[in-house]
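A single protein chain has been omitted; all remaining protein chains appear in their positions.
And now, chain A:
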Amino acid sequence: MPHREDFQKQIQQDWANREYIEVITGSIKRIADFLNSFDLSCRSRLAMLNERLTSLERKIEYLEAWISKGEALA
C-alpha cells in the first residue's frame, strides 16, 4: 500500500519537524531566561551605582551648603 506508506513518511517527517521546533523553542526559552537574569543582574548593579551616585550627590549638596554657609541659598 504505497498510500499508507506516504502517511507513514509524513508522520516520520512530522516528528523531525517538531523536534526542530522544540530545539528552536528551547533556545528561545534559554534566551528569555538569559535576558531575565541579565535584567536582574543589571538592575542590581544599576541600583548599586545609583546608590553611590545619590550618596555623592548628597555629599556635594552638603559640602556646598557648608562651604557657602548659606550664601547660595540666601
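As a working rule, contacts are C-beta pairs under 8 Å (C-beta built on N, C-alpha and C of every residue); 3 or more make two chains touch, one makes a residue touch a chain; residues count from 1.
Following the convention adopted for this analysis, contacts and distances are computed from a predicted model.
A.B. asks: What name does the UniProt record list for the absent chain among "UBC core domain-containing protein", "Pescadillo homolog", "Sm-like protein LSM2" or "Cytoplasmic FMR1-interacting protein"?
C.D. replies: Checked against "UBC core domain-containing protein", "Pescadillo homolog", "Sm-like protein LSM2" or "Cytoplasmic FMR1-interacting protein": the hidden chain maps to "Cytoplasmic FMR1-interacting protein".
A.B. asks: Counting contacts across the full complex, list the positions on chain A that touch the omitted chain.
C.D. replies: 4, 7-12, 14-15, 18-19, 21-23, 25-41, 43-45, 47-48, 50-51, 54-55, 58-59, 62, 65-66, 69-70, 73
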